[in-house]
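A single protein chain has been omitted from the complex, and every remaining protein chain is retained in its original position.
== subunit A ==
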Amino acid sequence: MATAMAATAAERAVLEEEFRWLLHDEVHAVLRQLQDILKEASLRFTLPCSGTGTEGPAKQENFILGSCSTDQVKGVLTLQGDALSQADVNLKIPRNNQLLHFAFREDKQWKLQQIQDARNHVSQAIYLLANRDESYQFRTGAEVLKLMDAVMLQLTRARNRLTTPATLTLPEIAASGLTRMFAPALPSDLLVNVYINLNKLCLTVYQLHALQPNSTKNFRPAGGAVLHSPGAMFEWGSQRLEVSHVHKVECVIPWLNDALVFFTVSLQLCQQLKDKISVFSSYWSYRPF
């Protein structure tokens, strides 16, 4: 049974040869593959290249946000790289058959922090890989494991930024710069939030009504959430407010979907390389490679 103990000198020589091949050839082949995939991923984020500079405007994409359950809210958002450059939101209020329309001020853009962070994490991963090109000779397995850990950390963070939108409290949404982006200004009984969830661009519109000071309702401020439910309460200024209606509309961003697939594939490649290296650790457990 005790494989390694009984390994003959010849077996050992073969194993060592295999390990050398792994370190010198296979590792670089995987790293090259990883770089290719991640460069594809970062192209999706329209990274500014060092050669061309940021001067050229990133291309604009329009997304029509809707929902199958409601047609009360429609949004057309324009994405320019990691920033929202235009937004048109239509809100139908059935109570009085009123149609509200508001749009972004022309001079302002709203940065989608999740996309920027994900993009920066990917470029950090690419940077780590670029530092270890073909000319670099790996001397130990531990070195490869360390590199893979560092790359995987960045990729996991990139993925998590897209898959975990910020949980905000209602006062935080009210105080956010996004509400000040609109012209004419948003009515005081509306709150708007925009975020990325997985591969989707999401827009939520909260309709509010003020709680009467003599209201018998038990006032309990809501905590942080990605999506608040009707009935959530909060204090804003000197007023107590309650969410009466919540409208959520969304739209798939195809390139975010691609990017997420690239992250998953890259993470699997990294883990497989780690596993290959680790196989040899059981043969040379005493050697700090």
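Definition applied: a contact is a pair of C-beta atoms (placed from the backbone, for glycine too) under 8 Å apart; a residue touches a chain by one contact, two chains touch by 3 or more; residues count from 1.
As a convention for this text, contacts and distances are computed from a predicted model.
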Chain not present in the shown complex, as UniProt names it (candidates "Ribosomal RNA-processing protein 41", "General transcription and DNA repair factor IIH subunit TFB4", "Vacuolar cation/proton exchanger" or "WD repeat-containing protein 72-like"): "WD repeat-containing protein 72-like"
Residue in contact with the excluded chain [from A:Leu15, A:Leu43 or A:Leu198]: A:Leu198
Touching the absent chain when the full complex is considered, from A:Thr46, A:Ser85 or A:Asn120: A:Asn120
Residue, one of A:Thr140, A:Ser215 or A:Ser244, that touches the chain absent here: A:Thr140
Chain not shown, touching residues in subunit A: 1-5, 48, 50, 53-54, 111, 113, 116-117, 120-121, 123, 127, 131, 133, 135-140, 142-143, 145-146, 156-157, 163, 198, 264, 267-268, 271, 274-275, 278-279, 281-282, 285-286
